[in-house]
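Below is the structure I would like to discuss, written out as structure tokens.
The complex is shown incomplete by one protein chain, all other protein chains being positioned as in the whole.
Note that the chains take the letters A, B and C in the order they are written out, and that residue 1 is the start of every chain.
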């Protein structure tokens, strides 16, 4: 599809850098939680890295993101600094939200990361408002709302896509279809063969792509961004992927189809992408290994920084509930 | 379409009898309100009579209806007795709800009229439950949820159609598309050229029919009923129509397109239907006039009955809030 | 802008208008003063007649449909859209037509608008106004008249206001739009056409400040919204019975003006809280709890509460008329309170 938006070599490398960061960060998170050094509800995104890595590479820093509990990959790809992230999920004052938001409510406006929600579907109405803001000011910014396949069955999805379509808002609705909503399979919850087809209900473009393919994913994102910036309105992208782990850390995932899961893990998009970059001569093994080592070091540093940061004082309990009236 | 469900002469006459009842009742309602003998928020359905008259003729008494504030036509077509209706909208003890529900909350379980809601979209989730009840008990009953075009943009629509589709519930989603939601036009609120097409989001049949054509409307309803009873799941019907008056009694309808309205009134489906019945020899002018006179007499009687009925005692204020625990 | 702190609305009056006109003027003046103020909701623009009862009439003709925008019937999207725009510098005034319809937008209001400042550690905030109308009196039955302010007052991060007269309607709207946090602004439908003197343009009634609608010495009546006017009317009957009622208009329900109320009840020793919401678990409970604690030993009689019965709003006229407190029942309750022994 849409090969006029195919990423060039440099862009592919940039996408890979983000993919590698996301994967390493997920692995480290699970490790640190397992050792008990961190306590938090953790929604692993392992297997879904390519989607935000490619999509956010197609955006500017000034574009907006509204993401969900399973959204650390989205935020890292959008530019959330590792230290701010880790200190936040450790509940420390140096966290981006001073430790008060936690892993489900990270915010980092400097990179357009405006809201992270724990409520299924609720990323979408807010993204409409960010898009409306762009439309009002004419600043060309695009808002991306990410959400899961399960979220495509809740009312907020419908209201948001319709409103964004009628108002021609610069919003990208990015569905990360990992085939499960908590313990329920896609088929058991969703009466549409393809979520992308639901775009038809709003007369907007809807495209299903292989979210694990960086080229296809990037092209779809670029096209949606172009449409949005041109004032042509929203796009629904359904990015097919798979969640390698249970819904939440600690979930034994007994409800997942073993063969399906094994096949998905076997087809892990990250090493596949890596191997292709080398095979195609876009990068050498050494270059990638060096980039990965840098990432590990940055994560090391962030984890240590986070765990050394103090917890907030108790007066934070009632601070930031209200501002002061103008 | 689907001519195997075309209504025979007797059925057409029955549909006309209901159409005439609905029209006469709307005209009387507006007259009685205008004289000040009744005070109530009244949502005229003049122009939309054929939809419920044909649909309810395709149902059994035991089938269920969930309707909305603009739903007196639906209820009368489903069999709500005139006296129970009029006494209710007059707020009297002999009303079907003892005067406590009023015109937006009429209920008459004997004819399957289970809920009338004043909240846009909320007829649909409840109809799913009635359908689930039928499915659980295997009694073959079908549940019809009626709603407007504006309601097709609210979350409850989406959640209900998806759930009904996944569960294959015997529910008919009957959208009465009168081209306005309060003061807002269809186009300004709804980003789908046809609401019927939204059925595609749920992989269920969606059909747009001329809701003012009794033959087409009846056939579509019969087909949906057959599907539902056969366990094949829900159908979305978009019945095109027009609202001859403003949203609510007293609304000056300045926001309505004058030419569009004049054309719709000119094409009034009721005299058109009547003339055709005579032209095709299905009924004589005298027969129809006699039926209409009977209807007027029945309405006379109901109005007098209602206005002679006492208001409820004040102890009704706190009665029916709870039952007694089993 | 002028700011009259605890002054009665009279201080700001210039000419008679209705509450509806006052709200319209306040939004218009705010839009004129700040082009970040935008309006959205069902039917709010002029092609749709500026709202079902015309509260926003003329605004889109004057400021453009990009700033005054009619929406689909989709309350979650309406509030979500307001929230999003507010995060990037706009000051949306969103309409949820009737208060009962807030029920379909509670997630956006409670989990998001009210919490984003806190959850982001103060990085973001949500300066939106949610206008909504309600109230018995128009025979609308069970799903169109509820007063649900207690829910929002129980929600940290929200503010809740409910004007009783045109000048306050103006001044509270200006304050609500200026406020950096989400404010629920409650309008009483049957009272839209109540007249009163208008506020001077720019008049601001600070949030959290009550005013003493009538001074008195024997009993304090605390109320807000339409019922406040019933309480004022009741004061005459109370006076006729030989007692002097002080009537306080809370104006802001959350945060409520404890200082003004405490000072009054400290003086009178008796208090009746009255509102249109059901009594149980209503706003009156919080006020009674606080007064009972703060004025323990000072109160001559326990704080009395007069709200609606614990029931949905009935349709039938005589039942509806008996549902919400009126001047007669307020006077009776206050006189009973005054007659009881110390």
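Quick note on the criterion: a contact is a pair of C-beta atoms (placed from the backbone, for glycine too) under 8 Å apart; a residue touches a chain by one contact, two chains touch by 3 or more.
The model shown is predicted, which means the values in this text are computed figures rather than measured ones.
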{"item": "Chain not shown: contacting residue from B:7, B:52, B:71 or B:101", "value": "B:101"}
{"item": "Hidden-chain contact residue, picked from the options A:7, A:52, A:71 or A:102", "value": "A:102"}
{"item": "Residue among B:12, B:29 or B:122 touching the omitted chain", "value": "B:122"}
{"item": "Residue in contact with the excluded chain [from B:9, B:308 or B:321]", "value": "B:321"}
{"item": "Interface with the undisplayed chain - residues on chain C", "value": "76, 100-104, 106-107, 109-111, 114-115, 118-119, 141-143, 148, 150-151, 153-154, 156-157, 254, 277-278, 280-286, 288-289, 292-294, 296, 299, 301-305, 309-312, 314"}
{"item": "Touching residues on chain A - with respect to the absent chain", "value": "39-41, 91-92, 97-105, 117-121, 150-151, 153-156, 181-184, 188-190, 247, 254-255, 311-312, 314, 316-318, 321"}
{"item": "Chain B, residues in touch with the chain not shown (by the definition above)", "value": "64, 66, 95-101, 105, 107-109, 114-115, 117, 119, 122, 124-137, 143, 155-156, 159-160, 162-163, 166-167, 319-326"}
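Operating definition for what follows: only the chains that are shown with their structure count from here on.
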{"item": "Identity of the chain that, by mean CA position, is farthest from chain C", "value": "A"}
{"item": "Approximate Å spacing (C-alpha centroids) for the pair chain A, chain C", "value": "40"}
{"item": "Inter-chain centre distance, chain A versus chain B - centres from mean C-alpha coordinates, in Å", "value": "45"}
{"item": "Residues of chain B whose C-beta touches two or more other chains", "value": "153-156, 188-190"}
{"item": "Touching two or more other chains - residue numbers and ranges from chain C", "value": "71-72, 74-76"}
